[in-house]
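Let me begin by presenting the structure, written as structure tokens, before commenting on it.
What you see is the complex with one protein chain gone and the rest in place.
Let's look at chain A:
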Amino acid sequence: MDFPGSLRPALFMTGPLGLSDVPDLSFMCSWQDALTLPEAQPQNSENGALHVTKDLLWEPATPGPLPMLPPLIDPWDPGLTARDLLFRGGYRYRRRPRVVLDVTEQISRFLWDHGDVAFAPLGKLMLENFKLEGTASRTKKKTVVSVKKLLQDLGGHQPWGCPWAYLSNRQRRFSILGGPILGTSVASHLAELLHEELVLRWEQLLLDEACTGGALAWVPGRTPQFGQLVYPAGGALDRLHFQEVVLTPGDSPQFLGNPGRIQLQGPVRQVVTCTVQGESKALIYTFLPHWLTCYLTPDPFHPSSALLAVRSDYHCAVWKFGKQWQPTLLQAMQVEKGATGISLSPHLPGELAICSRSGAVCLWSPEDGLQQIYKDPETLVFRESSSWRWADFTAHPRLLTVGDRTGVKMLDTQGPPGCGLLLFRLGAEASCQKGERVLLTQYLGHSSPKCLPPTLHLVCTQFSLYLVDERLPLVPMLKWNHGLPSPLLLARLLPPPRPSCVQPLLLGGQGGQLQLLHLAGEGASVPRLAGPPQSLPSRTDSLPAFPLLEPKIQWRLQERLKAPTIGLAAVVPPLPSAPTPGLVLFQLSAAGDVFYQQLRPQVDSSLRRDAGPPGDTQPDCHAPTASWTSQDTAGCSQWLKALLKVPLAPPVWTAPTFTHRQLLGSRELRREEEEGQRLGVLRKAMAQGRLLLQRDLGSLPAAEPPPAPESGPEDKLSERLGEAWAGRGAAWWERQQGRTSEPGRQTRRPKRRTQLSSSFSLSGHVDPSEDTSPRHSPEWPPADALPLPPVTPPSQELTPDVCTQGVPSGRRQMLRDYMAKLPPQRDTPGCAATPPSSQASSIRATRSQQHTPVLSGSQPLRKKPRMGF
């Protein structure tokens, strides 16, 4: 094999990530100056480079990917989003805004939604101290509390402090009994667990590593036009589908019949296929453009079998496509700690490497079975908590690469265990940034060997992409900042469109972004980016192809299109007739949708060459030339129709309904039953679509009847006139006089207002006129929370103003002043100084309030000022 005669200059410094003292010279290998300097190859390099950049850009045939298969009937739920977990208020005072997980909110939601989980164990612990049934306790035991009473007591509980809590011994006893159990230890333990879970979920939300590598694969069929897409389907992605697809030149790919299915026991995370050498070279040919294959008489070279490896969370399996093109299971394996990666050997048929979270890498071959070749629970370069591991093959069939978040190492499977050579490390060698982590490593040797040397490895991090040659470890051959906003977990090296030796490398972010890079580096030249990177349209770009929708459905569609990409496959379909080769991309979303996008080589790309300055490595926007055809939009609306038939996902968890039947007395029970019946009848009526009748509503009209039109002064006038006409004017006047003195409905509203203000301002000396009906409205517990119906009518009948009825307002003020000068008398009620009638009324009022547990009314004067709460 040729080794590049002259490598690109690079500084080599050892050190940790983000070393500031080292100048980042990675720009020197970006595409602009990647073309060899005129010194090395004086004249022809320029021309050669120009020639190369001519025909490597691809343009999408449609402005966005199109749905390929009708949506499956399994409902899909987008799941947790970042907004669900984040603290919404935000710390304003923080100088630098940072992400804060809202633990408090999550705890409160947890307690609401999973009360059974949160409280049931506590209840069990305290079971012997509670009595669920029976009336008042007759037992001598002071350690047993009746739940019924307690619930009644708690009914009056207020969130903002409980001023009369001391009244209930039961509550006190409850707190004494429950203190040790309900104390902070349990809550803090729960909070800790929840916090842990939240952090886990958050990490998962930031990077869902499960689908690294991609769960969509293309298995070439017996003839070049046919092939199979292998992908997981179903709500849980636990059904492996084999969908046959026909690729016709100039037309969109068509699927044939129903997919074959294999039901698995866990969600499919990764699907890898590899064409085995006839029974490894076939691989090469299937990836070549068809016209080339034709030229080489395709039949014997076309694969007669292919291997398919599937990774689930805890299982791995290999299938073989045999003569009948039917998958037969070769081996299924259980990975106890969880599998993180699987890869098939491009060299030897049937060999595959599996890595698990325990840090072990195993090699499986049909002959030798499973053998562990490496195990190290620690990460390679520096300590990192992630247990993600990855394994892949190299140009030497007995050498494997093992990767984790910190670096990549080469291992000799035949050598002594543990020895190896670091191929790539996150550090100053590759001038990595702080916080950079490896997300994906891939061996790029599966490609046609004429374009790129078979010794290249792709290493992707959040920020950059590195090409590393295994013959020159630690020094990346190429570094490029990809700028994808979402983690890059999918990469596919595609065959060159022409034997011009520029290979497109397709990158896929989890968020659906796609990027196309062009790699060149044939023979003895250094691998380089041969042209500006291209960004391809993502699924959300095809939103305009769908018909106009109402907002809710639009939102649903958008959500569906925004689902993370979990699989990527690319095929060069055979185009014997077409002058230029095409490219079909397939994408699989987490919702289970398969989309396809056709690409064709761009015709005029020469003008782009001088387009940008070197600093501008921003991807070109996709070509605006493509537009939607009526066929596309028809296909989209058909797909949408099918999508709308898919039932919405049921909520992940619904709060269980607790029954109080055993706890509550018969009266509440009956009331509940009645309510239940009523609801049942209502529902029935609604279902039948008939009119609601009074009997359906039962005893519903508990609500106040609508207020009768208040009689205004005009009415009074007409009434008076009418009376006077009838000669009863005087009598009416007398009556009217009497009525105004009574507190009518009309006066109620203004009074309440004064009452509120007075309750805040004073209670030491009481305005006698506003004393009696006071307390019940502000702190009255809601009627349904109280076992006893609120007793408003009597207190209202008892006119508070009776005592001052005859007293004119001027005298009233005098009376007040007089009372204020009196020495404060502790035991005397405030109304003592008022005329006897008012005293009586106040006594009656207190009596009426004694029914309720709200008893503060009985001693109005001793009540502390209420400003405290």
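Following the convention adopted for this analysis, a residue touches a chain if its C-beta (ideal position, glycine included) is under 8 Å from a C-beta of that chain, and two chains touch if they have at least 3 such contacts; residues count from 1.
The rule is simple: contacts and distances are computed from a predicted model.
S.K.: UniProt names the one chain left off this complex as which of "Myotubularin-related protein 9", "TAF1A isoform 5", "Sorting nexin-1" or "Vacuolar ATPase assembly protein VMA22"?
M.R.: The UniProt record for the chain left out of view names it "TAF1A isoform 5".
S.K.: With the full complex in mind, choose from A:198, A:247, A:361 or A:395 the residue touching the hidden chain.
M.R.: Of these options, the touching residue for the absent chain is A:395.
S.K.: By the contact criterion defined above, which parts of chain A meet the unshown chain? Give residue numbers in ascending order.
M.R.: Chain A touches the chain not shown through residues 1-13, 20-23, 25, 27-28, 32-33, 35, 37-40, 46, 277-279, 281-282, 300-301, 346-349, 367-368, 395-398, 414, 429, 445, 449, 453-455, 471-475, 610, 613-615.
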